[in-house]
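The structure follows.
Rest of the complex left out; these chains stay put.
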Amino acid sequence: MKKSKIKDSVKLLEKLNIEMFGKDFLLTWEKSDDDILATLETAEILKNLYENNISCKVYESGLGISIFKDNSTRTRFSFASAINLLGLALMDLDEGKSQIAHGETVRETANMVSFLSEVIGIRHDMYIGEGNSYMREVGAALDDGYKNGVLHQRPTIVNLQCDIDHPTQTMADLCWLKKYFGGLENLKGRKIAMTWAYSPSYGKPLSVPQGIIGLMTRMGMEVELAYPEGYDLLPETIEVAKKNAEKSGGKFKISNSMQEAFKNADIVYPKSWAPFKVMEERVKLLKNNDDAGLKALEKKCLENNAKYKNWECTEDLMKLTKDGKALYMHCLPADITGVSCKAGEVAASVFERYRLDTYKEASYKPFVIAAMILLAKFEDAPKLLGDLLKDGGKRINF
Amino acid sequence: MKKSKIKDSVKLLEKLNIEMFGKDFLLTWEKSDDDILATLETAEILKNLYENNISCKVYESGLGISIFKDNSTRTRFSFASAINLLGLALMDLDEGKSQIAHGETVRETANMVSFLSEVIGIRHDMYIGEGNSYMREVGAALDDGYKNGVLHQRPTIVNLQCDIDHPTQTMADLCWLKKYFGGLENLKGRKIAMTWAYSPSYGKPLSVPQGIIGLMTRMGMEVELAYPEGYDLLPETIEVAKKNAEKSGGKFKISNSMQEAFKNADIVYPKSWAPFKVMEERVKLLKNNDDAGLKALEKKCLENNAKYKNWECTEDLMKLTKDGKALYMHCLPADITGVSCKAGEVAASVFERYRLDTYKEASYKPFVIAAMILLAKFEDAPKLLGDLLKDGGKRINF
């Protein structure tokens, strides 16, 4: 992208009524339409500044903290990349090495790590009913510390995946769709099939499908959610999707047929997840350290999953989509039949055809995270971005 | 704080006879009174520069190394924050991932990690007789490497808690007392009760009480140390406290009564620790991998602790203090009765009343560590700080 185009993007940004300053990014549906647009636009501007070798370093010092209560590769590296781009240094709160087991309160830890911190990224997705609440608990503790003069600045919280939503993923997905279809306006009326898919594992978070139906319904899209009986999502996220579709002039439909969902779809997003009732049961067992119970649950779930091995994104299914050419999406890593497992979410030939597309989809995540931070930390982000472009300090000094 | 005030602080610093350049910070009582004052003042200047958005980045590159032989949250993050503030990058020497188990000497490791390093922060507090010695062994190795042309610069060592002292904690405590009482001169004659308190755990380091009695006795304070029979500190630290009190015109007293200590105190610091004789025994058992012995020792100690459950900082005890309003201090995390444990060091209502105060107490630590580094690495620190203020480079570039 040429620099003049970046300028146009900044002008677009200036016209939005952005209300993100001083606020955490926890659920996309807590953000206004303008906030969503601003995040997409800012991510794109940052990506373009980067690609034009313009430094986006707005901090000379400061920490960015990550708290991962579940494994992660791409989100971990995306967060690290995002804060590094802005000039912050990563500090991972590794609970194994801390004194937190000791009975320390969330309230206390949140303050203790934040004296010179600007952002806290949190992944907490394994416990239904707890991940997002934990982020809010941290947020309240930071508010308290900031208000009472303990903290000189209030670090902003970025949800790196919780039990409810996965906003850095879905916003990156949306960046990619915007790019792929040549603008958000071109998403209107398009059909996206967010479907369950078979996987030989269990206990996968629900945040991606929940986040996708919550976000894409705002774009005037026809969102069809499909899953085998029993694999329900959190009821509250279904409500969000319904309301959003209504408001945006889009559609939201639930079915129990992958074929039905794929029919005439412009986009398909087949992905495994665990039923939320299983996740609830699992939380109880985990808390009781009930290993036998956990094993029994796993066995039961895997057996149940196995009934739906035909929920695989095959070439035949792809043929049902719009001109047989729907865009395949995935948050990665996908369970690819014959590659990463015997039978999985997607046929190898389908995945391979869209492999580079899924990589490009992922490539937006660092910039989405950086955008979320920037918009939360700087009241006049459009001016800041304009200044970065004008000053043109080089990222690579040569 | 206004910038003009920072200027005054720098002027104050200029008048001190600082002898910290090129020296490690291992024990507060190895530092002169002017060194202590300089550290406090520098910490305050750095805090104020930070709060005025003035960058304190004096390094464009260089590593700051941390070696934690015990868990840590706040010290870990404080050290990370401190070195980041000065422009260094953190590199943790995680012994599990290194080849050190392999029989490598401390002398060798110290040099191998230091080719481009400016500071090494070390926590080594679990082994009586070993932590501080280890730091000196590292220091000697660095001296040797530097003298012989292996190292281009001599990294400075900061004691992040050893078996004897916890200087970054006690100096942060002193910063906080200075702030709370409006100046060091206002500490003269005030009574501080450093007392043991009950905890349902055992094996807590002795470095905080030892460090507190060693440092506060220099401020002309009346320091009263109280603990149940058998919970003695290292005899050498008692000697230090006695001498310091004598020299400063303060007082130092030991009793076996929490009531006695709290009576008319301006400040109380109730905190659990293990008797040093237990710690010595434990070291032997640890070295022999004597699991049965360790379990037996733990059982015995916990039983012994349990005899002193009444050593809890309750509301009733607080009423004995000066006007019932002594400042409660703690290095955190505290064992709070009914919050982090069934019965602990402090009543929940007392802790809650002083909670934000303890957070503020902790907030000085990053700046204290940065001050220790700065004064060890730069011969004319007052000029450097003055220049930072004058040049006024922004930390947040917008």
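Letters are used for the chains, namely A and B, taken in the order the chains are written, and counting of residues starts over at 1 for each.
To be clear about the criterion, contacts are C-beta pairs under 8 Å (C-beta built on N, C-alpha and C of every residue); 3 or more make two chains touch, one makes a residue touch a chain.
Just so it is clear, the structure is predicted and the values come from calculations on it, not from any experiment.
Q: Assuming the 2 chains shown are copies of one sequence, what number of copies does the full assembly in this structure comprise?
A: In total, this homomeric complex is built from 3 copies.
By definition in this document, only the chains that are shown with their structure count from here on.
Q: Report, in whole Å, the distance between the mean C-alpha point of chain A and the mean C-alpha point of chain B.
A: Centre separation, chain A to chain B: 40 Å.
Q: Going by the contact rule at the top, pick out the chain B residues touching chain A in the complex.
A: Going by the criterion above, the answer is residues 50-51, 55-57, 68, 71-74, 76-78, 80-81, 84-85, 87, 89-90, 201, 332-333, 335, 339-341, 356, 359-360, 362-363, 365-366, 393-398.
Q: Inside the complex, what are the residues of chain A that reach chain B?
A: For this pair, the touching residues of chain A are 57-63, 87, 89, 91, 93, 97-100, 102-105, 108-109, 111-113, 115-117, 145, 148-152, 378, 384, 387.
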